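All protein chains but one are shown at their positions in the complex.
The block that comes next holds subunit A.
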Amino acid sequence: MSEIYGSWWWPYVMILVAGFLATECWRWIGVFASGKLREDSLLFAWVRAVATALIAGIIARLVLFPDGVLGDVPIWLRLAAVAGGVVGYKLLNDRLMAGIVSAEFVLIGGWAFLI
C-alpha cells in the first residue's frame, strides 16, 4: 500500500476521484434533481440546513484549528477578528465588504502590533 501512496500518480488519482468526482457529482445530481424536486419543499429546507451547518463547521475549523501561518496568530486574536468582522458587517447595514475589511483590519493590525 505504501508503494501506491508514494508513487507519482497517486496525488492525481486523489484529485480526480476524491476531488473532481466527489465535488462534481453533486452539481450533476443538482441539475437532474432540479427538474423534479421543488425548491420550497421541506426536504430541501432540511438538505440546505444540513449543508449550511456543514460549511459552518468548516468555517469554524479554519478559524480555530488552522494550518500554517494563521496558526501562529493567538486564538483570541483570531476570534477578535471574527467578532470585529461581525460588528463591522452589522454596523454598515450587512455589507459583505465591511465585514471582511473590519475582520482583516483587526487581525492584520493586531498581529502586526504584537510581533
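Things worth noting here:
As a working rule, a residue touches a chain if its C-beta (ideal position, glycine included) is under 8 Å from a C-beta of that chain, and two chains touch if they have at least 3 such contacts; residues count from 1.
By our rule, contacts and distances are computed from a predicted model.
Remark: of the listed names "Predicted branched-chain amino acid permease (Azaleucine resistance)", "Multidrug ABC transporter ATP-binding protein", "Cytochrome aa3 subunit 2" or "Small RNA 2'-O-methyltransferase", the one matching the undisplayed chain in UniProt is "Predicted branched-chain amino acid permease (Azaleucine resistance)". For subunit A, the list of residues touching the undisplayed chain reads 5, 11-31, 33-35, 37, 39, 42, 44-70, 72-73, 78, 81-82, 85, 89, 94, 96-97, 99-100, 103-104, 107-109, 111-112, 115.
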